[in-house]
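Missing here is one protein chain; the remaining ones are kept as they sit in the complex.
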Amino acid sequence: MPRLVIDDLQIEVPEGTKVIEAAERLGIMIPRFCYHKALGSAGACRMCAVKFIHGPFKGLQMSCMIDAQDGMVVSTTDEEAVAFRRQVIEWLMMNHPHDCPVCDEGGQCLLQDETVSGGHGLRRYPGRKRTYHDQYLGEFIAHEMNRCIHCYRCSRFYQDFAGYRDLGPMQIANRVYFGRFRDGPLESPFAGNLVDICPTGVYTDRSSRYKARRWDLQRVPFLCIHCSLGCSTVASARYREVVRIEARFNESVNGHFICDRGRFAYPYANLADRPRRARVDGEDASLAEAVRAASGRLDQISMNAGPDAVALVASDRCSLETLAVLKRISREKGWRHPAVFPRPDLEHKTRRAVSRLDRRLAVSMRELESADFILAVGIDPVHEAPMLALALRQAFREDAGIVVMDPRPVSAPFDFDHVAIAPAEIGGCLSRITEALSALQADSAAQGKETRRPEAAGPLRADLDSRIAGIVERLRGSRNPVIVCGTDIVRDSTPDRAADLARLLLQLKARPCLFFVLPGPNSFGAVLLAESPGRSFSDVVQDIEQGKVKALLVVESDPFKNFPDRERLERALDRLDLLAAMDYLPTSVVGRAHIVLPTCTVFECGGSFINQEGRVQRVEPVHEGGIPVHQVSGGGHPPRVFSHEVPGGEIEAAWRTALEVAGYTNARDNLSILKIMAEEHPGFARCRDIPTSRSFRVLPDAGDRPPVCEETGDRAAPEAADTLEVVLVDRFFGTEELSGYSPVIQNADSEPLVFLHVRDAEPLGIAHSDWISIALEGGGLEVRAGVSAQMAEGVLVIPRHRLLEWQKLGPVPAQIPFGRISRAGKE
Amino acid sequence: MLPQVLFQNRKPRRIATMEEYCRSGGYRVLEDIARGKYSPADICRIVGEAGLRGRGGAGFPAATKWMSVPVDGAYPRYLAANADEMEPGTFKDRMLIHVDPHTLIEGMIIAGYAISASKAFFFIRPSYDSSAMILERELERARQAGYLGDNILGSDYSFDIILHRSGGRYICGEATALLNALMGKRPNPMKPPPYPTVKGLWNRPTVVNNVETLANLPHILRNGPEWYKGLARTKTGAGTKLFCISGKVNRPGCVELPIGTPLREILEEHAGGMRAGSEFKACLPGGASTRYLTKDLLDVEMDFDSLSAVGHRLGTAAITVFDQKTCLVGVTLNLLQFFARESCGWCTPCREGLPYIRDLLWRIENGEGREEYIPMLRQMSRDVWNAYCALAPGAASPVESLLTFFEDEVREHIRLKKCPFSRPR
Partner (left out) sequence: MIPEALKRELLERTARAEHPREMAVDVMYALQGYYGYMSDEAMEEAAEIVGMTPLELEELATFYDFIYRRPVGRYVIRVCDSAVCWMEGYQSVVDHLTSRLGIGLGDTTADGLFSLIPVCCIGYCDRAPAMLINRKVYGELTPEKIDRILQKLATGKPAAGEE
């Protein structure tokens, strides 16, 4: 490890560390624009010049371009270096507009900081400034090219790091222009990161434009809850309104970046039609009145029909606090344990995944980046866990091989082999891979005999054999393979199959190798707290229909969003004696509930969530809650309402209100909630000890506990040749619940397509982007078809999109006969 | 008549044919290679002994570059011939192609063999389209004669040359930018490591040589390193050099002379001396990115080491001569206009610094100059040396030397608030 001296301080750094990085470890921040930890060195801005006094390099050199080496003596404060850096700033400021007062970057602008700290204050350049035309880059990002200082961070992030190909440098010399071929929305779902990495105000967040200066914001280290990965963010609020989400570096989870769903979903917290007043039977009430009413009626029903007639419904967007409290009160009141998952299979698969994960097996997303072979099954990364796609891309950039086994027309910003097979086939393939690999292993352990090819077995198509053999070979040849497994579209036993393979790989490679993607931000927490076997919402519906359940307390959950049979749901809810809803969203359930108890968003009350690798992450509130000043005052400021109370400020975290509904009046402080959590699951005891913005994993230690396999009869592939199996899927935008409420995302979202294979479409006379109509149980569905050859045959891929009435589907799993799909006349 | 090597087949107003080239001993070396007379290592050794230095401007020893291809380097390997000649004042590559294209083609095959390359790219600038068409025609002839393609002359060496027309930019002549251009990427230079000889085109070992360098190879191998070294007029030099003489002389043109021929002799004997009424004021001795060379150094020997000993560079050996009636502020402004326009836009000193310098020079030339611009120009022409590649330092050379040797002329502009020279018509 080279040892060098920077500004009289000695440091030893790993081989290959750049001098700029070594200095940073000493706390010396060498000015820079183009250098970025994730993007590496470019040598473009020349701002990080320092003086090399002794050692293999001499004189003024760029500290981002030179590896730290033994014997180097470096001065960052040398007069020549300081003067040169001042000159660089003057050059950059030749053309930079002095529009800081109207620039959103002002106050958080690296260029501003370096200009001031470098001492460049007087303009000497007598010439005119360069001007550019800006482009429309979509709903998320505003473009102001005049501010550009050509550090190339944007194109290096966009093309090299993220792998998208519609933004880059054009022109030459001092006319270099960063933009698109023509105006239009950026195609990358990670484009929002341009806002964070641009060292000045070329790319700014349109959703937060002109709203606040950085120093006016309440900024809190935060957590993204828009998929199961749990990326780190910084949330900013002003005047009781969340105004901006930025990426926050997390060395285990997301690295430096986040996806656009995570960045632009936040406006759900600011909606004008958010439930802000409690309601009882359609009349506004104070929260206390509504709590009393709910409490009384639930007790009444418990008394009359038995506590079993009261069911709780929650969701995986509930915090761990809320889920723990619901578990506690349901047990103590005798109410039905909260149903978190909309479907039994989701609950089952999540539970299996969680139970199979342990400390030796679990791979963090950042570790995934250094895998050399990745087999991803039943997952469409960009749509289900967007940052996973970016992590896979980093592995790909380091020459990792990637195989995706999934029926969907998967597209991703990296090259991969797509094994497009139906959901029912995935588990079988995994088993065959495991068998072949362990047979090979046994063989070579025995006497190093010639390798046996995996035998073709079962009804799987013959062309699969060679592909499976290929995967086996690649797994064998890799040092650091990882199995990525989704839980949405796969069959019930697939997570177990993936875990079996991962366990074998762990034996062979002695490295963690399993990465699950779960349905939601707190699915992991939900199954840790669930009774076994857990119940899903469809069980609840059945119980309502059978008259066993008479009252529902729905906590931060919207069955209308995710229950596949809208008619049946409505009929069931109509039968209830009491429908009480607690939520911060204006959901359909809130709309029809007898009693509405508004709750706080995570921004207002904080909370803990467990991501898909078992990482418990807790965040503090960003602001105190209440109706945004902007809405109270009708846009004017200051508001003309004067009172002791903050408008809308009586609303509390769901867990507090839930405790009150259950009659606990003295267990409402933070200490008590930590106690409740620890009592409900011993793994949460550590929550007391860790500061927020730190995390820990609740995974069991390895132990060599044999996997507890639950034998589950998987649903077979449809036998009938004249039907398509419906595969309900998530999309980057439009299916995740919270972001669906974000106006900016609604504007950016594109039309949902229902996909089918070209060989399935042709006999029906359906071509890509044709309007088709599908006769579902609950009525006809008119939608545009996506026709692709890069997907499995025999499936109909329907996104659970908010603009698509997929809830007409009726009972799932569903098969659609070809006869019920036809071209629609619509154009 | 001085020994003509590269120009030995020069014919007035026409191109030497392949037959003429062969009659003069052409492709003999290739035949020897095909017969197994030389191993690639032999070629490297002989060329190394001959002391051949790169003719593109930097003067890096050719054999040393070849030998930096790792012995266990990956295949296929590539050779790129750099004919992106865009240094103002320079036209030797064009002359070479128009005089004797096959000496170039054979040179490329020899270099390709030396580094075990299977494919070469001939990278040519678009304004040399007529040269490109000649080459395409002659390459086809060489292919038909079995000098190019699979199993050259029955040997097991296969090699072909592909002509690549550039989209046209000065920076493409920079070796690493040229490789990016060939790969269809933006031609920004790439700072080593990795060196192109280790990871070049498509991450394979790649050697970039100037075409004049390549044209020397058949002759070195035909006549031996001692002969080649003996061609030079100086001890440290080797071979001949194509000098392009332009500006205020009687006979501008491209001449082949022993390396180390004194500047005065080149101008007076080979370029016909100064034009009537013109008096030597200064010259750029090696293209636009070298320093102005003044009268007191007229006796300097034109080779790499002699020039560097007096603080100058041989560069491309394109000598542009200015007379006492030429405004050097104007010339420098013109050069900076060129460099600023041709900056690839990657790094700050080049992209922003050069236009800054150009602007100050423009003001001085157009009567808006101020005394404080002089120290600014001086400092900035030092600071642009910290650019990413050699373009900006090259651009700084005329500016710095203008301020060193002709400060009075600059001050005169500022004092008079106009250019003291009548504009050249």
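Read from first to last, the chains carry the letters A and B; within each, the first residue is number 1.
In this text, a residue touches a chain if its C-beta (ideal position, glycine included) is under 8 Å from a C-beta of that chain, and two chains touch if they have at least 3 such contacts.
All of these numbers come straight from a predicted model, not from anything done at the bench.
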item	value
Among shown chains, those touching the left-out chain	A, B
Per the touch definition above, residue among A:Ile20, A:Ile141 or A:Leu167 touching the missing chain	A:Leu167
Of B:Trp66, B:Phe322 or B:Phe405, the residue in touch with the unshown chain	B:Phe322
Absent-chain contact - pick from B:Tyr128, B:Tyr157, B:Phe280 or B:Tyr356	B:Tyr128
Omitted-chain contact residue, chosen from B:Thr294, B:Asn334, B:Asn366 or B:Thr404	B:Asn334
Touching residue (missing chain; options B:Gly36, B:Gly168 or B:Gly311)	B:Gly168
Residues in chain A touching the chain absent from view	165-172, 177, 180-182
Residue numbers in chain B that touch the chain omitted from display	85-91, 93-94, 119, 125-130, 164-170, 181-187, 201-202, 244-248, 252-254, 284, 288, 318, 320, 322, 326, 330-331, 334-335, 337-338, 341-342, 344, 423-425
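Methods note: only the chains that are shown with their structure count from here on.
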item	value
Centroid distance [mean C-alpha coordinates] between chain B and chain A, Å	55
Residues of chain A that touch chain B when the two form their complex	43-47, 49, 60, 62, 65, 84, 87-88, 91-92, 94-95, 124-127, 149-150, 152, 169, 171-176
For the chain B and chain A complex, residues of the former touching the latter	169, 186, 191, 340-349, 351-353, 355-356, 359-360, 363, 368, 376, 379-380, 383, 386-388
